[in-house]
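Now for chain A:
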Amino acid sequence: ADDELVLGYMMAKSGPYVSLANTNEIAVDLAVEEINAKGGINGKKIKVVKFDTAGDPKQATTALRRFAEDDSALAVIGPFSSSEVRTTFPVGERSGIAQMSMASSAPGLTKGFSYGFRNTTDEGIVLDQVMTSIKDKKLPAASGAAAYATDDVVSKSIGTLVVPKLFEKYSVPMKGSVDFQLAAFDLSPQVSKLKEMAPDIVGLGSPPEGAVNLAKELKRQGVSTRVIGGTTIADPELPKRMDGAGENLTIGTTFFPEVNDKTKAFAAEFGKRTKAAGLPRTEPNQMDAAVYDIVYLYAEAMKRAAVTGDKAKLVAERTGVRDALAKMKDFEALEGKISFRDGDAVKPVYILEVKGGKWTLLDTRMPE
Partner candidate 1 sequence: MSTPALVLSGLEKSFAGVRAIRNLSFTVPKGRATALIGPNGAGKTTVFNLVSGVYGVDGGSIHVNGTDVTRLPSRRRIRAGVARSFQNIRLMPHLSVLENLLVGQHVRASSLAALLTPYRIIPNHRWKREARAALEESGLGQYADETVGALPYGVRKRIDLVRATLAGADVLMLDEPAAGLNPSETNALRDHLNALAARGLTLLIVEHDMHFVDSICENVVVLNFGEKIAEGRLSDVRKDPKVREAYIGTDEE
Partner candidate 2 sequence: MALLEVSGLEVAYGRVNALRGVDLRVEEGQIVTVLGANGAGKSTLLRAILGAVPPKAGGIAFAGRDVTREPPHARIGGGLVLVPEGRRILISLSVEENLLLGAHMRADTQKVRTEMDAIYDRFPNLAERRHMLASCLSGGEQQMLAIGRAMLAKPRLMMLDEPSLGLSPLFVSKLFDLIRELNRDGLSVLLVEQNTGKALACAHHATVLELGRVVMAGDPATLAADPRLQEAYLGEGSHAQAQHA
Partner candidate 3 sequence: MSGYLTGVLVVLSFNIMAAYAVYLPLAAGQLNLGIAGFMAIGAYAAAYLTNELGWSLWTAIPAGSAAAGLVGLIIGIPVLRTHGIYLALATFALGQVIAAIFLNLDVVGAAAGYPVATYAAPPVVFAATAGVVLVMLLLSRTRYALYLTAVKSDPTVADLMGISVRGIQVSAFALGAAVAGFGGAFYAHHYSFIEAQHFNVLLSVFTVLYVLFGGVQTVWGPLAGAIFFTLVPEVLRASDQWRYALFAFFIIIFMALRPQGLVTASLFRVFRRKPGAAA
């Protein structure tokens, strides 16, 4: 209807990313409810149309086509994964509709797209902050090694580019690297190699599963080293899943529930709603926070562009939303102050460490 502002939302509610993404919807609904309760934007309510892409690039383009051509959406929340972003950004660019991903963190995805945004932080920046904290706190860092999944874009670029450069920058001698497949369950050969290298820190590029398997195998073979990682493994339940292993694991993330009252309140409300929905995880992860903020970012952009939701002005208003986003500076969001640089969000990084089987906040760092 004309009295609503429509946002499209690509969910990854089934498929490979469910465990990370299935709570996102709660966060989106929460944000929309909050905004609408306060009277909406420009006197109009926000309406979200949803489409489950199952993390599949083909379905994601179908979703985008639907939002752009059938639903008259003003902008699109998502898609989730890097692969989806690669296929939907070109379509969005041709249709002139903004998209903002909540999870894809592969380097350079927004390059060449004026309508493509990400509320995520480049893993290079995150790991750099982790390393600075380790140096600041004078934790042992005499030698390093890299471990990464080879068949995942983000993981591989962390392992082969980010980590070596990082160690060079902080003059940590690099002893070597080991790699594994995403689906690998047996990391004994890799850990046997690491055991021989005996580094102080291991830079890890991997999804959470790899981190869990690596931590357990390190423990089995009796190797003690500090594993550091980025947002790819920032799973609130990771310490629990590692079942006693993974002590000292240190990561950077863009969200931690215990930072301030706002985050605590969000976490509490989120916990209530997920429990009511019968979801297995009740603690918000960084994607939940990111997608929550995306709704607010879009709301702010729509306000600034003074959109009306009038179908006749759709093309102009979509461009208006994009332009307002691109100019966004220090927007006060749940995750902290957010600005956009070349389509990517610039926001605070929280350094967490596993202590006694729990995440603890080691440090908070603002980007330069």
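The candidates were selected such that all candidates are chains of the complex that A comes from, given by their letters.
In this text, contacts are C-beta pairs under 8 Å (C-beta built on N, C-alpha and C of every residue); 3 or more make two chains touch, one makes a residue touch a chain; residues count from 1.
Small disclaimer: the values here were computed from a predicted structure and weren't measured.
One candidate from 1, 2 or 3 touches chain A in this complex, that being 3. Interface of chain A with candidate 3 (complex): residues 13-14, 52, 57-59, 61-70, 83, 86-87, 90-91, 94, 106, 150-153, 156-157.
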